[in-house]
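Below is the structure I would like to discuss, written out as structure tokens.
The block that comes next holds chain A.
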Amino acid sequence: ACQEASSEKEDEKEETNTEENASDNNEEENKEETADLEGSVVIDGSGTVFPLMSKLAENYMTNEQEGVSVEVSRAGTSAGFKKFLVEDGTDFNDASRQIKDEEKAKAEELGMEVKELKVALDGLTFVINKENDWAKEMTDEELRKIFLADGGVTKWSDINPDWPDEKINTYGPNENHGTYEFFYENILEEKDLVEDVNLQQEYSTLVKMIEEDKNGIAFFGFGYYVNNTDKLQAIHVDFGDGPVEPSLDTIAEDGDYADFTRPVFTYLNVDLAKEKTHVLDYALYVMNNVNEVAGEVGFAPIPDEEVQESIDFLEGLK
Partner candidate 1 sequence: MSAITVMEQPKVKQRSNVEVLRTAEQEKDVVFDTQNLNLWYGDTQALKDIDLSIREKEVTAIIGPSGCGKSTYLKTLNRMVELVPTVRTTGSIQYKGKSIFDRSLRVEELRTQVGMVFQKPNPFPKSIYENIAYGPKIHGIKNKMILDEIVEKSLRGAYIWDEVKDRLHDNAYGLSGGQQQRLCIARCLAIEPDVILMDEPTSALDPKSTLKVEELIRDLKDDYAIVIVTHNMQQAARISDRTAFFLEGEVVEYDKTDVIFHEPQDRRTEDYINGRFG
Partner candidate 2 sequence: MMQTNREPVHVQELIAKKKQSKNLFLKFEKSIPVILFLIASISILTTIGIIYTLLSETIEFFQEVSIVEFFTGTVLKPLSQNPKFGVLPLITGTLTSTLIAMLVAAPIGLMTAIYLSEFASERIRKICKPLLEILAGIPTIVYGFFAFTFVTPLLKHIIPGLETTNILSPGIVMGIMIIPMIASLSEDAMTSVPNAMREGALALGATKLEVATRVVIPAAFSGIVASIVLAISRAIGETMIVTIASGSSKSFTFDITESMQTMTAYIVEVTGGDAPAGSTIYYSLYAVAMTLFVFTLLMNLFARYISKKFKEDY
């Protein structure tokens, strides 16, 4: 099984630009070198990472291993960890924040080896209604004030007297989501959110809410913004050096938007990966292809060294 997996890996490395044709050709080559794998890979977790993971899963199943069934759910980062950190849990847990100490402790308690695989970079994007023509640019500090309970801002005019004297309606994903926790921990530094913030389980609901609320402002992953540029506009955030529009370039490593950029991960149950060849194979596939796919679904790629580091680790498991 090890041999099969390793030869497969080489193919994948060659197959950098994932074009339909290229992969088709590769597939034929694979047929000769690797046996078909079978089994299922179970992924749950972040809704932010879901588009990326589902894309990868689909490509894997159509182009690489038809016999392997990769199923992707998206209960949210925290909910996902709860299903990951149990006996015979999920194989991967997507996360839009880093694993927490108590979650690590839980893994240790179970004697479970967990590997963090950084897969992409996501810019936390603040979106407003299309008709909002005043708040297109804001400083990071102003954004914080809008969302903080004691930020002193409830109306647009509290920020800028020229802006409408209307109440700001704040929205965001609920606590099931890593996005919320990233926002709460890293941006608000664990200070309380405004009392009436409207937290939702579904991103689609948030998109719709901002689309229809002139005074609404919401935060979520960049991916949910780029797919809805016709309905929403993103706030250009001024981190001190002038307003920066979130984009694949700016949210990249060391980009101008980096302050609001966060890495997103998938966590691998290493024990299961050792046990099941196809899980490891899929993990390798993810790392080998993630940077290609990331852009399509609104993520910035991570540096090649980091990818290589993960790949080396995974290779070591064989």
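In picking the candidates, the idea was that all candidates are chains of the complex that A comes from, given by their letters.
Just so we're on the same page, contacts are C-beta pairs under 8 Å (C-beta built on N, C-alpha and C of every residue); 3 or more make two chains touch, one makes a residue touch a chain; residues count from 1.
Fair warning: this is a prediction, and the values are worked out from it, not measured in the lab.
Asker: Just to confirm the interface: in this complex, chain A touches which of 1 or 2?
Answerer: Answer for chain A: candidate 2.
Asker: Looking at the complex, which residues from chain A come into contact with candidate 2?
Answerer: Against candidate 2, the touching part of chain A is residues 44, 73-76, 78-79, 82-83, 86, 174-176, 196, 198-202, 205, 208-209, 211-213.
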